[in-house]
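Showing just some of the chains, left in place.
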Amino acid sequence: MKFTAAQIAAVLKGKIEGDENAEVSNVSRIEGGAPGTISFLANPKYTQYIYTTDASIVIVNEDFEATAPIRATLIRVANAENAFAQLLEMYNEVKLAKSGISEQSYIAESATVGADAYVGEFAVIADNARIGKNVKIYPQVYVGENVTIGDNTVLFAGVKIYSDCVIGNDCILHSGTVVGSDGFRFALQDGGKKIPQIGNVVLGNNVELGSNCSIDRATLGSTILRDGVKLDNLVHIAHNVEIKENSYLAAHNVVAGSTVIGKNCMFSGQVGVIDHLVIADNTMLAAQSGVSKSIRKPGSVQMGSPSMDVMKYRKNYIHFRNLDSLVERVSELEKMLAEMDTQKSGS
Amino acid sequence: MKFTAAQIAAVLKGKIEGDENAEVSNVSRIEGGAPGTISFLANPKYTQYIYTTDASIVIVNEDFEATAPIRATLIRVANAENAFAQLLEMYNEVKLAKSGISEQSYIAESATVGADAYVGEFAVIADNARIGKNVKIYPQVYVGENVTIGDNTVLFAGVKIYSDCVIGNDCILHSGTVVGSDGFRFALQDGGKKIPQIGNVVLGNNVELGSNCSIDRATLGSTILRDGVKLDNLVHIAHNVEIKENSYLAAHNVVAGSTVIGKNCMFSGQVGVIDHLVIADNTMLAAQSGVSKSIRKPGSVQMGSPSMDVMKYRKNYIHFRNLDSLVERVSELEKMLAEMDTQKSGS
């Protein structure tokens, strides 16, 4: 897709300075711009690059004052950064616009699919599934029996949703992600017999799951990710977990069974939280933290495995780095005392 | 699916107290029961809820004595907990009952599929694969050349089995799991040339693999998971690993090449075990443990990275939490000794 400066300026309600027929088909950073791309200048630190960039169009703030000649066509707007973000969003929407139902998909007769939906090749929509309006179901997706998918949700290629799960509106699930697989529960006293996993998974609205995540169904009831929860890639959420609104879990997080995580939490990569804990709102966890006790105080910041207050961990870890010298200091003290003892008994 | 109290009582050989036409279509916990669900009461701690629950039917022990009016229909049985578990299992079996071979699947002419098998849409069964009786192959599963799948095994949507692998009877493999991908082996002295991975993966009977697991084939011979092994989600098992009977590995475990893990082991989440180790039977590993040496003593419990005896780790970790005060104590001792020295030389 190609766009002219005139088309873009119209969308952004900006003023063109230069060639209104300049064409672009991609975006770039101003310091590395190439012909045929559009970039933007907002941070004064990057002003120098506007005089050398090869980008064909640059979006700038209204009040930008050039101090040397500029090759690129400029589009002046109230806020260059916001305008560029708006452009990216539109670009993405156009790029991801898809509709129509492939004849090579399988949709059960008892399933319903809302208006303007896209169902790609080799996707399966099983019995009694209900798909909302404007949903995008990419190729090779599996939507199990009785699943509900809300409006405007996107399931990228190969997502698998087990039966009875509920996905909200405006969600995005990336490829390889599995929703509703069985929880890891076996009756050990009974020879490891499988405990039936009868519950489901419920995702709120505006939830995004990265690629290759695994969200287990509840044993009874629901595993719940509330509105605005975001998971990065390869995250494991066990049976009966609840994650409250707008919490963010980075790649390779592991949350064990029945743990409840509060709102607005931020967990860095490779964090693990054991089962049956309660984590307060606004908790932050450093990368590779291992949480083995509930965190009751909202806004806690923890680190380490098992995790503790981040400042305490950092201080102790500095001592750990210097343990060798601490041991030497103790040895030195022992030697000194031994000498004093000798002197005393010798005196 | 709806069931009446009469139907359920017949199955459980129980006695109805209340409306034998009460209908349920789902299960619930007694403390959160909803109309149209069935629940149970076994633990006396929950007795209070039987008087307030909205569940339509509650299974109770024969000897339960009500002390106030109960709205729900009761079914009295010898052991309410076991009866409920039996019900869940039956429910699950009915729910997951599937059969028939989709016309939209691909089954190679040279492959054989046993009686009562289910093969879903867009599943592929490649040349010379042998599928047992009553096997369920969900949509979009891939079964490679010469693969053998035992009776009653379930492969959920999107499972991928590479050529020559062997899956036992009564196994369950969850969506996204890959069996038989190449081991991570390259000839570094030879510019990183790939070492051909000629072996396979062999799963015993009654093995369950969670979703998005990766089990690599052996370089030569077999990567083996013996009868009753259970893996949670996102577990990595490298080439030539052997895991013996009834061991359980929780989410995000990593077992490196050629390591042998004994029977009845229990590894918590995010555990890593390096290559070429031997881990004794009944070993337990705490979450995030990193095992870098063989564990020879059966029944060991370890923690930490590198891991050590759990009691030792816990004790040392408490000291780590207090390292700051230890350092202060040493500083204090140094000061005292310096003062004593000064006094002495001053005296």
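Labels A and B are assigned to the chains in the order they are written; within every chain, residues are numbered from 1.
What we mean here is this: contacts are C-beta pairs under 8 Å (C-beta built on N, C-alpha and C of every residue); 3 or more make two chains touch, one makes a residue touch a chain.
This one's a predicted model, so the numbers in the text were calculated from it and none came from an experiment.
Student: With 2 chains shown in place, count up the copies in the whole assembly for me.
Tutor: All together, the file's complex is an assembly of 3 copies.
Methods note: only the chains that are shown with their structure count from here on.
Student: Based only on mean CA positions, could you tell me how far chain A sits from chain B in angstrom?
Tutor: Averaging C-alpha atoms per chain gives centres 25 Å apart.
Student: Within the complex, which stretch of chain B touches chain A?
Tutor: 27-29, 32, 85, 88-89, 91-92, 95, 102, 104, 120-122, 138-140, 156-158, 172, 174-176, 206, 208, 210-212, 228, 230, 232-234, 246, 248, 250-252, 268-270, 287-288, 305, 317, 320-324, 326-327, 330, 333-334, 337, 340
Student: Looking at the complex, which residues from chain A come into contact with chain B?
Tutor: Going through chain A, the ones touching chain B are 106, 122, 124, 140, 142, 144, 158, 160, 162-163, 176-178, 181-182, 184, 186, 192, 194-198, 212-214, 216, 220-221, 234, 236, 238, 252, 254, 256, 270, 272, 274, 288, 290, 292, 305-306, 308, 312, 315-316, 319-320, 326, 329-330, 333, 336-337, 340.
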